[in-house]
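Heads up, one of the protein chains got dropped from this complex, but the rest are sitting where they should.
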Amino acid sequence: MFSNLSAGALGLPLDHTTSIDLAAKHGFGGVDPDLGYFRSLGSTTAVAEHAAAVRDKGLEWGMTGLPVPLDGSAAEFRQALVDLPEALELLTAAGVTRVGTWMRPMHDDLDYLRNWRLHVGRLALVAELLADAGLRIGLEYIGPKTFWSTERFPFIHSLREARELIADSGATNVGIILDSYHWYTAGESAADLAGLTDADIVSVDINDARADRERDEQQDLDRRLPYDTGVIDLEGFMGAVHAAGYSGPVKVEPFMKSLAEQTVDEVLADISARLDRAVAEA
Amino acid sequence: MFSNLSAGALGLPLDHTTSIDLAAKHGFGGVDPDLGYFRSLGSTTAVAEHAAAVRDKGLEWGMTGLPVPLDGSAAEFRQALVDLPEALELLTAAGVTRVGTWMRPMHDDLDYLRNWRLHVGRLALVAELLADAGLRIGLEYIGPKTFWSTERFPFIHSLREARELIADSGATNVGIILDSYHWYTAGESAADLAGLTDADIVSVDINDARADRERDEQQDLDRRLPYDTGVIDLEGFMGAVHAAGYSGPVKVEPFMKSLAEQTVDEVLADISARLDRAVAEA
Amino acid sequence: MFSNLSAGALGLPLDHTTSIDLAAKHGFGGVDPDLGYFRSLGSTTAVAEHAAAVRDKGLEWGMTGLPVPLDGSAAEFRQALVDLPEALELLTAAGVTRVGTWMRPMHDDLDYLRNWRLHVGRLALVAELLADAGLRIGLEYIGPKTFWSTERFPFIHSLREARELIADSGATNVGIILDSYHWYTAGESAADLAGLTDADIVSVDINDARADRERDEQQDLDRRLPYDTGVIDLEGFMGAVHAAGYSGPVKVEPFMKSLAEQTVDEVLADISARLDRAVAEA
Partner (left out) sequence: MFSNLSAGALGLPLDHTTSIDLAAKHGFGGVDPDLGYFRSLGSTTAVAEHAAAVRDKGLEWGMTGLPVPLDGSAAEFRQALVDLPEALELLTAAGVTRVGTWMRPMHDDLDYLRNWRLHVGRLALVAELLADAGLRIGLEYIGPKTFWSTERFPFIHSLREARELIADSGATNVGIILDSYHWYTAGESAADLAGLTDADIVSVDINDARADRERDEQQDLDRRLPYDTGVIDLEGFMGAVHAAGYSGPVKVEPFMKSLAEQTVDEVLADISARLDRAVAEA
């Protein structure tokens, strides 16, 4: 696995080329691809050249967003399928292999089974289209009860449910986005991660939680940097990730506005060091 | 449909024969059967005679509890099946046709699909055993968010989910216990009741809710008497029950300790009048 | 309901305008719409005028094919969704309300549950897109064992399965294409049709079966004209269709090459009379 700079996940307003330079400067192993930037290059040839330059800096591609809203209206979903080939062509030209999305853990109209069927059906379709382009899809489950309990029908908010959804879809190019924050808020332990393999994981996020809140009071958008509070057992978490033989990106997504009070270089030096700690073999 | 005296649902410590006398005195149309009392009579002949005497007082049987814990451990569930024939023989002798249970709307270990499969499988089995004895099963869904959000995995807490569970079971002798309190707390309206028929409903409960709480703050065990606060649209609710052609018992289950401050006769006179209002054609 | 001329189902090579003229001449109540012809008219205005002219002849629209292959590859399915709006615009302009497709009753790679999920997911999506255009989808199950037993994994081949698929999809604009030939070969009786309503049926086909074959030996593409052999209980079948209050088209689809030995007028006079017999109230 490798440390990955995802400027968006850190809330840093960096453009793609700046991200690449800073990722290299601060010793990250990878950086997120940017579909908008690829598009601006005007040709797949230019995209391939750009990707080669990024590789020459010693950087791998992290993950970019799945350009299809799994739970949009039928009309929105259809339009995304219409637009999909252009995005796939660019991602393929760049050699990107990981896209991801999170699953909204509740719904006001669709009960659990209806929402399940919606996700199974659309995931199977999108996964087949992306498999043809050599792409894997990561699905992120969202753990905080303060989120999944806010509408009439809670939905997937645990690893077990997410894995069963993937199994039901029949897709072989779909895995989990494993975020320590969701793992903790879902009430999961290292035992829940036993048996995972590299094929089951598309991306890893490490975050810590506030020390002054109980697990069920934690907010999705108010976290702490990894190893900050020690609320989350990151040793247990990363131990399981290592045991899975995971080979992909590891990033931080803290949703902390206070990062804006530091310089970008200060933030990235700090994040890179925390990720290096996580990535190092236990 | 008919008004029904369920002493247990009112929190009144009345024995079975007293309940029968008071049901007749206060003009109820029915009274709940009492399996323990039937057992004490010592023979199915005696039970049949008792049931005839109740009928002679102009009373129908309401509903008694399903003597099988749908979500117990396998060992508990098996033991209940071992004991079941004795209970069915007594209920059959008495001419009882309705038994019911409520579904726990959350679980700390079983996620939604596992819990769904547990209920589908056991409900199908129990329903077939009860169908052979001429009994129908009522399932009550529990609406308050203050209840279903208290463990890791919320489960069925709406009419739509309960009806789909019944459909999945394939059983034709299972219906809903329709409680206005759960209907209200589940965020449902009269439109959600459209299309129900007498075959879909095994029992009806009418209750009102506290006026000083929002819907999502209502507590399962802190309700108000029907027509008390007007928080719950009982006209819409009972209109739909009438439209369904419902022919069974209607009772009150307020979980109000303050009822103990009145005499039993005062309580029953009040409850009977409220039920009469509900049962009367709109 | 009304008798409907479907030249394609009769194996007659009639173009659309000829079909319309012959439908009117032979007293049919409706005729199948022809998307290719609509397209050739060059504008939705012209399509609307054409449809008005057809209505002026006293003809209603029957059903045309769903322009999406539910079980195609993901790439084929996606392409059909890309092309769908153009077809929907033409069908809407013409006032067509019924499209239909049949379900392949077996698969060599997808086992039953995988195939089920494929159909549920795609049907839900397509139904939502068509609902926005005011269209209903008819699904035809295929009954002959000589067909469903020919690959490794049999799939839906009965009314009950087809109805459960529709229920699982959650769509409210999907119904059954009810063909007496599949009803017979599936081993179904009038009792299986009880409870159907007009909303459950999108199209009705009536055919008879060969008298020299057992039910399980009947071939999908070798049938007889309705009322020919009496093998199929068309009185029972149509009685149930009448009881459902069905309001749509009734057609014949005999797969009989011998019809080519008669003149078109002879064939249509015969078919129209047979349909009139079926449509007439029992």
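All chains are identified by letter, namely A, B and C, in their written order; residue positions are counted from 1 within each chain.
In the analysis below, a residue touches a chain if its C-beta (ideal position, glycine included) is under 8 Å from a C-beta of that chain, and two chains touch if they have at least 3 such contacts.
Source: prediction; values computed, not measured.
Taking the complete complex into account, the chain left out of view touches B, C.
Only one of B:E140, B:D168 or B:E253 touches the absent chain when the whole complex is considered: B:D168. For the chain missing from the display, the contacting residue among C:L113, C:A194 or C:L221 is C:L113, taking the whole complex into account.
Note that of B:D132, B:E217, B:E235 or B:E266, the residue touching the chain absent from this view is B:D132. Summary of contacts with the chain left out: across C:T18, C:S73, C:S149 or C:Q262, the touching residue is C:S149. Note on the undisplayed chain: of the listed residues C:L84, C:A186, C:I206 or C:V279, the one touching it is C:A186. Only one of B:F77, B:Y112 or B:Y181 touches the chain withheld from this view, namely B:F77.
Residues of chain B that touch the chain left out of view are 73-75, 77-78, 81-82, 84, 114, 117-118, 120-122, 124-125, 128-129, 132, 168-170. Against the chain not displayed here, chain C makes contact via residues 111-113, 116, 145, 149, 152-154, 158, 160-161, 164, 186-187.
Criterion: only the chains that are shown with their structure count from here on.
Ranked by the number of C-beta pairs in contact, the top chain pair here is A-C. With centres taken as mean Cα positions, chain C sits 45 Å from chain B.
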